[in-house]
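Data block below; observations after.
Only a single protein chain was left out; the remaining protein chains are all shown in position.
Then we have subunit A:
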Amino acid sequence: MTPSAVHRRLRQTQGRPPLGFLALSAAGAGLVVLPLAYTVVEAFQVPAREATKLLFRPLVGQLLLNTLDLVAAATLLAGLVGTLAAYFVERTRFPGRPVFAVLAAVPLAVPPFISSYAWVSLSPALEQFAGALLVVTSSYFPLVYLPVAAALRGMDPALEDTARSLGVGGFSNFLRVVLPQLRPALLGGMLLVALNTLVEFGAFALLRFRTFTTEIFAEYRAGFNGPQASLLAVVLIALCLVCLFAEAKVRGTRRYARVDRGTRRRIAPRSLGRAAIPVTAGFLILAATTLGVPLGMIAYWLLQHNSAAVSPVVASPLALAQAMFSSIELAVLGAAFTLLLALPLAYLAIRFPGRLVTMLERAAYLAQGVPGIVVALALIALTVRHLRPLYQSTALLVVAYAILFLPLAIVGLRATFAQVQGSLEDAGRSLGLSRMRVMLRVVLPVAAAGIGAAAAIVFVSIVTELTTTLLLAPIGTVTLATEIWADTSTLAFASAAPYAALMTLLSILSTWLLAGRFGRVNGGEAGGSA
């Protein structure tokens, strides 16, 4: 069998999607669309003349250019770094590999506003575009790394062997056989980088890089004007649609699972020989850039005693523990609910990619194109007016997290489901299992690695989320992120440091546990063959 035989387009003949899954998916997509629709409605309250004046200012053009430049550069760079890191970790041997496998995922756990502060205090030259690109890429390349690594782990090595036996070796094998199979994971990850960059705020504010998002915040801040900010948010939603459209165009409708019978053998990591040295060096530089500098700054502030003496927000062990417990509780609930909504959507998107399902999936991505403050304020208005008891409840915050992070989960799951053999499910069905049982006993176990990675990403994103947590958290709820904000916003960096350290530790641990436990790095004792 040649690689192209696997990659050729196959007609999807699965028939109609199961109703239960469809209902759950529609509920998820509906949740996302609700606050966005509200935002659009609000935007239309701006009189047309004023709207034109507001949108066609020279500044808006400049911001648009800034935003698009950065999104393009960050997406490409993160795609490159993430793919390279994933490839070397999954497919080769080099000194320190198991450690770097985890370290490459951890930068996602360091909020960009912390990295941007670290970089700017090292060199003011890193303001503006260069700094923004550096910070965004360091923070978000794991969004490519994680799904691509999961895809590499789930990939059938037989294809590469076949190609090699046909004389396609080395880099050419990677380009012609491996890379095409990585498309869903890679493009999905890059889409996430693009969307995250589109809505990033904190880091850009510190780096003096003005984008559409900082302008929306400025509009809220200065004009105190919801409708005008909504108008700008609608433009951002439009940009998000462009990203989605572009991604859909390049992804196409290829299939990535094996279609024949048989089981997979474990992929033996290749020895790099002398090349192992530059690879290890590369990973060292990557870790130093993405983790060393931000963590170094946290450590630096931990050792400063000034504000410990002057700030009443003392990091007592009890206060720290309470903030950490709240963060974990919210992130566990949020990640669980997000996955609950994402699983049926991602599954349908792979197995029943009809027009309706595609529409639902695209809708779920939309919230990513809107800054947290827009979603949060829309949810406030909606619940205050129509669902009063839900307002400032943990439940609403969990829903808000699901809205914000549904795309993260879907991308991860989609890439995994794409590799699950449909024939396994058919076998399960033919053995008399219900659709739900097939899901529980066949699909989910096979996709466990990807599910673990997706859960880890969502968990970590919630732990580091700020704006929505501030606005929607039940009154009196204190999380690690809100404490860091309260301290850094008064320049009490030293009193923020214990919280920042704890947040980073928590993220590292959770990434390790979830991603590591469910989808252990290929090689060593894990991933035996059948």
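Quick note on the criterion: contacts are C-beta pairs under 8 Å (C-beta built on N, C-alpha and C of every residue); 3 or more make two chains touch, one makes a residue touch a chain; residues count from 1.
The criterion applied here is as follows: contacts and distances are computed from a predicted model.
Visitor: Given the options "4Fe-4S ferredoxin", "Iron(III) transport system substrate-binding protein", "Copper-containing nitrite reductase" or "Electron transfer flavoprotein subunit alpha/FixB family protein", which would UniProt use as the protein name of the unshown chain?
Guide: "Iron(III) transport system substrate-binding protein"
Visitor: Which one, A:22, A:442 or A:480, makes contact with the chain that was left out?
Guide: From the options A:22, A:442 or A:480, the contact with the absent chain belongs to A:442.
Visitor: Identify the residue among A:40, A:102 or A:336 that touches the chain left out of the display.
Guide: The missing chain is touched by A:336.
Visitor: Which residue numbers on subunit A touch the omitted chain?
Guide: Contacting residues on subunit A, toward the hidden partner: 54, 57-59, 120-121, 124, 127, 154, 205-206, 208, 210, 214-215, 217-226, 263-264, 266, 304, 306-307, 310-313, 332-333, 336-337, 339-340, 373, 377, 380-381, 384, 388-395, 398, 420, 424, 428, 440-442, 444-446, 448-449, 451, 467, 470-471, 473-476, 482, 486-494, 517-520, 526-530.
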